[in-house]
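Missing here: one protein chain of the complex. Every other protein chain is in place.
Residue numbering begins at 1 within each chain, and the chains themselves are lettered A, B and C in the order written.
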Amino acid sequence: MNANDFLHLMPLLILTFGAIMNMLVISVWRNHKIIYVITAMSFLAAFGSLFELQVQGAYSIDPLLVIDGFAVFYMGLVLLTALLISMLSYAYFEQREERKEEYYLLLILSTLGACVLVISTHFASLFLGLEILSVALYALIAYLRKRERSDEGGIKYLILAAFSSAFLLFGMALVYASTGTMEFAAVAIAIAGLTELPLLLLTGFGMMIVGVGFKLGVVPFHMWTPDVYEGAPAPVTAFIATVSKGGMIGLLIRFFIEVDGFRYPVLVLIFTIIAIASMFTGNLLALQQQNVKRLLAYSSIAHMGYLLVAFLAGNEMGVQAVSFYLVAYFITTVGAFGIIAMLSDKVRDAEQLSDFKGLLWRRPWTATIFIAMLLSLAGIPLTGGFVGKFYILAAGVRTELWLLAVSLVINSVIGLYYYIKIIAVMFQPAEEATIIPYKLQPSIYVASMGTLTLLTLLLIGIGVYPTALLQLISTVLETFQVVAYR
Amino acid sequence: MILLWLIVLLLAGGVLAWVAQRFHPASPRWISLFTLLAALLLTLMLWSNTGASLTDSAWLLRLEQPWVPQWGVGFSLALDGLSLLMLVLTFFLGLLAVLISWREIQHKVGFFHFNLLWVLAGITGVFLAMDLFLFYFFWEVMLIPMYFLIGIWGHENRRYAAYKFFLFTQASGLLMLLAILGLYFMHGNQTGTFTFNYFELLNTALTPQAARWLMFGFLAAFLVKLPVVPFHSWLPDAHSQAPTAGSVILAGLLLKTGAYGLLRFVLPLFPTATVEFAPYAMLLGVIGIIYGAILAFSQTDLKRLVAYTSVSHMGFVILGVFAFNEWALQGVVMQMITHGLSTGALFILAGFLYERLHTRDIRQMGGFWATAPKMAVVALVFVMASLGLPGLGNFIAEFLTLVGAWQANNWLTVFATIGLVLATAYSLRIMQKIFLEKNLEQTVLPDMNAREMLIAAPMLVLILWLGLYPQPVLDLAKPAIEAQLQAYNTPLVPEPEEPSIQTAFYLPATDSVYFQNLNEAFYERK
Amino acid sequence: MAAFLWLIPALPFAGALLLVLLGSRLPRALVTAIGVGSVGISAAITLLLGFEYLSERPAFYHQELWNWFNVAGFSPSVAFHLDALSMVFIFVITFVGFLIHVYSTEYMADDPDYTRFFACMNLFVGSMLVLVLADNMLLLYLGWEGVGLCSYLLIGFWYKEPANGYAARKAFLITRVGDTAMAIGLFMLFQTFGTLHIQTISTEAVQVWEVGTQLAVIIAFLLLGGAVGKSGQLPLQTWLPDAMAGPTPVSALIHAATMVTAGVYLIARMHVLFELAPAAQMAVAVIGAVTLLLAGCAALTQYDLKRVLAYSTISQIGYMFLALGVGAWSAAVFHFMIHGFFKALLFLCAGAIILALHHEQDMRRMGGLQKKLPVVFWTFLIGAASLAAVPLVSAGFYSKDQILWLQLAGENGSIWLYLAALLGAFITSVYTFRMVFLTFYGDSKTHVGHQPTLAIRLPLIVLAVLSLAGGFIELPHNFGHVVLFSDFLSPILPAVSVVPDFSRYEWMLQLLAATVSLSGIFIAYLIYLKKPDLRASIHRSDTAMALHRFWHSGWGFDKLYDMLLVRPYVFLAKINKQDVIDSFYTFIVRLSEFFHLLFARSQNGLLRHYVMGIVVGAIMILTITILL
């Protein structure tokens, strides 16, 4: 490791430093505000340091990590999302009695895990990143430990995550046993000549898919999602839905493109089945759901299915589509859970459909933001979700994945039903609010609303004028393409 | 730029109306009234200014702006006679929609007008967009405000209706999106330029198989929107549950976007596939005419009844579109306009009645002629229009459609003509149940007031004018229609490899012939 | 004067428009002035124009107002074409129309909807004038549908009674069936000639088609469909008797004198086409013959005074069709004119009676009115004589005799048609005088309330004079040989070709016709006045009564159509009210909800099950990898 390596790992180092700072400050002086500032600063600094990296092209720290455009993009996405979530968290935790400060510590750590995940090129770094992410998440989910549901969600996630990690590890071991290497690139070289993969290797890949699939929450490894989404505090749910899944998607793309998994019909078939099953199961499960957090959980299952469509398209366009979609999806999800966090009171989150009754008349601006988020999830124009879905569909059509494209269309329609159902609830005649959120300090309120407004503007911005983002994605991904298609 | 300003005007007016409610509760009405008035005047001005250049080319104005260059998406708008007519209709009905909502909508006035103007903006965009991506964009944009209009200000079963409307149109729209993408890639793979530009895509050579599938994708959206039996079932619910302004816009404009789409996209893009499909399409049209008429006959909810008459009338549209001759297409254009007026008027009447009686059940009405003769006369005129009485606009539309359809298919035309008898049956039932017979409930129905007469009078004048002297409208639509038909005037089995068939549609950027007669003020090319 | 041609239809339209727009605000006198005046001025212009026409004898006057529309060469104009044929029609329409308007001022005096009545009547006159003046089929169609609308509005004038509304809708619907056929005919005409201009079609048809060309036959049949619907001929005659629900002036004007003869006009106007289609022309004759018999029988059994007249109208139009069918064009038009006079007269008399008897229409409750309503009695008698074709004095004799004669003498005629016509003539005189005897003779049964004043008497007298004198402009060869009328029409309508050397039998046939007519009157006299027991014995006979009921119901056509068409349609509509197609979409929704519930049960919150889910997924993936 030389100085250059350190320079390239700056974002990670900043995060680590932030975590340690937090730890130290907590031990000296528990103050929510200061911890919050440190956290936000470290996310911001880490994000800022990315701009240094972006210009330098692919830089690999053998054998574990690589910093290329793809990595920079995904890290940036993860860091920005984490920053936004931390901003929303402040208002959420301010009104609760629990010790708030460690939350930020865990948040930084799991973000760190996600960052490691997207830059890893080796099973070991993969495993490390994944576990940093996961272990921090267990605690985050169960953070509101006085709530039964929070604990229940935590233990369910813990057991299942560890269970699926075991699959992932075992799968990695089998791949290692069969190829003799744990580097992605070397694995690719080892199997490059083979048209027919050995059984051991295939079994290994299969078991790895279990682990990856679990993290993504795709069918049939999706069952944890609703319970964990419901149990976790709203900002944490947002974090699981975005950072944790985004990291995994980044890894999946990197690995799959590296080993060129699209050559193997078996793998493509498995992912196709998973994609279609996720879309249908997710949407059908969400159909009559009355709990908004669960509903968003089910919808996230479906959205992972949509993402897999673009992923399966497998070309440059597919990767760009996935990246674009992730941006839109992250904005939307953070926004939606941000709204839920804002409306929650001390005792419980504003998660029942009835909590939103008449919201459009009670708090028109909040409701408008939420409507924008929901419409984006549904893929309606003027929002980023539309462009994302359009892009995915385009990628699918281009590769002539008609089955997947048509399933996507059908599912968009099913999905539309429950999104507009929430909207319909919001414009029902106003009633007395069943849940009265804690009266925030004006400055905090303005900050949270500002964050949400910013998200909405971003969302509409990329929906109306996607050119800039597309430009960014294609330039940033250029270096990755060089690596991936060498 | 004027085309863009039209859309921006509506969007801005909508936002302004929403915001303005904070300051004065009545201000949104005035704002949207003036916005639409301005838009209407602007389009009428376009009409009068571009009259001279009509003979040269179908296109009056064009606007090209890059939007998403990576994908070959441009912000391209263009205006020809057909779009111009549709715009005039849009703003006219929009104006009426504002007027009828004057008293009907009493809560959330600002938000209502925001939605109203945004729907109209979406519709305007649909009529102008010459980029398939942009077209789809507007196609979807008009749905959400409409969903709000139905869902918030609708009648008792509004949520169900709003869902149904949204889901049907969205599902079919997505199929169109698939087809658009398919076309985009096929064209791109063939020529190397990936673009959504309508004029470029006209040159795409497609294998028959591909053309068929792509056409079905487009048809899905337009046939559902039109609607054609068996995809009509969203319509009665949406129409009957929407507030009056919503029903007027739904029936008067939203359905027309389907017809417009058929004319603008399906016919020129897939000349061979449509010819193949034409008999089935015409059959669907005839089924629609008859099925809609039968269902209309049995309804007891006035708005539902009128909604089913729309199904029946729109059958003529598809019948005419797939007859591929100028008579039929002119008939279709006329039908789009006159149906917008006549059905719009019937919905408005239903709205008046609902305001007074708080019911739409025609079994509880009757004998209103005695107390409301003005309303009765207005209703009579539009009921007669809907059954196709000569002298009123709908007759011209239906007769031309049928004359044209006859050239294409005799037997189907015969059955379509029989639909006129069934139209008589349901139309007369409207008069009978509402204005004639005894007044069972002993309701004293107040007659129309000045504001209501102000709404009805222009519609009456227009429907009569269109019935007696429709030539200006026909002239305006003629070049556009001839352009759409160009592909069919060549021998009936054109080879898809031959791009020269369709070059007439495409205006090379350098070709200034099309624009030389234009008033400089409207010269829009960058 | 020809420059004012457009005013003839325009004035009534303007009157209607004024009445509609200003209706409620105008004083009654002004309404009368507008309503009657507009038609009056039209009639005056018509008369002036008629004199000019007679003196100048041009082929036709033509006036184009504006081009209606022009689509790819399909370019009908709003243009009027006045030739001898339309001259006769506009004369009857405006003149008889004017008289009936005058009459209506008294008849409708007490009606609260006085304005609406005149608005509709004016609209009708205007539309009817457009119909007969149109120079192309599309404009004709406009008038055609316009009169249908007015007929609908006026039949259902007293809308509070549901039965009236039913009759009105029935009339509109049934005529619309015919119109549909006609519309299809127009499509075919347009396809063949590329225009709907009547003169062009008439001149070109002869060049394009041979006699008996299939296309020509089909088109002729389709046009015949329209004519049959409008003119209440078999099989679309059922609406006309019910149409009597309207006010009596309406029945007189629309359902006797003018609108119902539009079919006759259409066929006469398109006679070139029918000559090219012998099968269709034959059909016209057969329809006429059958209709006149069926309607005559039905008229015999009616008790409602107006229904008798209605069936009689159907029957008389049957005569006109018969004449058209054998190519006796001018005879048909002549009978139209005379029929217009006397049938309007009869209806107006009937109206006067009904008004006098407090809206009593049942003849069984009339009687003895001879003394109480002398003017009405005498004029009615004149009208009845004309209808029954009482020889020598009545106009009806001359017009009907011509038709009877041409059935045998004309080249297209046949003995069967003649016999049918003769039998019809007999029936006609029986039911006519049954009417006279039941109404005016015998005991008075209802109190007479209203004595007609000038507004009613004047039209009656004028029409009575015309019903007597009208016949003298066209007299048979052997009997004065006046051919003013057929001469007048000869440029337009070719004369019928008569079988050579047949005219020497003409006097025999005339005698026969006269005998038949008079014997009919005698039998009516016997049954209804002289020997009441004869009538009673008929009433006792079961078969006679069954026949009576059958005829009374108009040969059961109503029931037949009800069973065959109306009920199935209504049934179909009723059961499908909820739209069966919608249930398909509901099914899809239910299906998704079912799957939702099914999947939701898998989310049971038990950790073990979730583990199981992962394991199952893993096993599936491994199976796929290993098997494939």
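We take it that a contact is a pair of C-beta atoms (placed from the backbone, for glycine too) under 8 Å apart; a residue touches a chain by one contact, two chains touch by 3 or more.
Note that contacts and distances are computed from a predicted model.
Novice: One chain of this complex is missing from the view, so tell me which of "Sarcosine oxidase subunit alpha", "NADH-quinone oxidoreductase subunit K", "Urea ABC transporter membrane protein" or "Autoinducer 2 import system permease protein LsrD" is its UniProt name.
Specialist: "NADH-quinone oxidoreductase subunit K"
Novice: If the full complex is used, which shown chains touch the chain that is missing here?
Specialist: So, taking every chain into account, the missing one touches A, C.
Novice: Which of A:K100, A:K215 or A:R294 touches the chain that is not shown?
Specialist: Among A:K100, A:K215 or A:R294, only A:R294 touches the chain that is not shown.
Novice: Out of A:E101, A:D227 or A:D349, which touches the unshown chain?
Specialist: A:D227
Novice: If the hidden chain were put back, which of A:D62, A:E148 or A:E400 would touch it?
Specialist: A:E148
Novice: List the residues of chain A that touch the chain left out of this view.
Specialist: Touching the missing chain: residues 123-124, 127-128, 131, 134-135, 138-139, 142, 145, 148-149, 151-156, 158-159, 162-163, 165-167, 169-170, 172-174, 176-177, 180, 182, 200, 226-227, 230-231, 289, 291, 294.
Novice: List every residue of chain C that touches the chain not included in the displayed model.
Specialist: Touch with the absent chain occurs at residues 600, 603-608, 611-612, 615.
Rule of thumb we're sticking to: only the chains that are shown with their structure count from here on.
Novice: Approximately how many whole Å separate the CA-defined centres of chain A and chain C?
Specialist: It comes to 78 Å between the two C-alpha centres.
Novice: Just give me the whole-number Å value for how far the CA centre of chain B lies from that of chain C.
Specialist: 39
Novice: Return the distance between the CA-based centres of chain A and chain B, expressed in whole Å.
Specialist: 43
Novice: Which residues of chain B are in contact with two or more other chains?
Specialist: Residues of chain B never touch two or more of the other chains.
Novice: Send over the residues of chain C in touch with two or more other chains.
Specialist: Touching at least two other chains: none.
Novice: Which residues of chain C touch chain B once you look at their complex with the stated criterion?
Specialist: Chain C reaches chain B through residues 20, 23-24, 66-72, 74, 78, 116, 138, 141-142, 144-146, 149, 152-153, 156, 159-160, 162, 165, 168-169, 172-173, 176-177, 179-180, 183-184, 186-188, 190-191, 569-570, 572-574, 576-577, 579, 581-582, 584-585.
Novice: Would you pull the chain B residues touching chain A in the complex into a rising list?
Specialist: 67-71, 108, 133, 136-138, 140-141, 143-144, 147-148, 151-152, 159, 162-163, 166-167, 170-171, 174-175, 177-178, 181-182, 184-185
Novice: Which residues of chain A touch chain B in the complex?
Specialist: Its residues touching chain B are 361, 375, 380-382, 386, 390, 393-394, 397-398, 405-406, 409-410, 412-413, 416-417, 420-421, 423-424, 427, 465-467, 470-471, 474.
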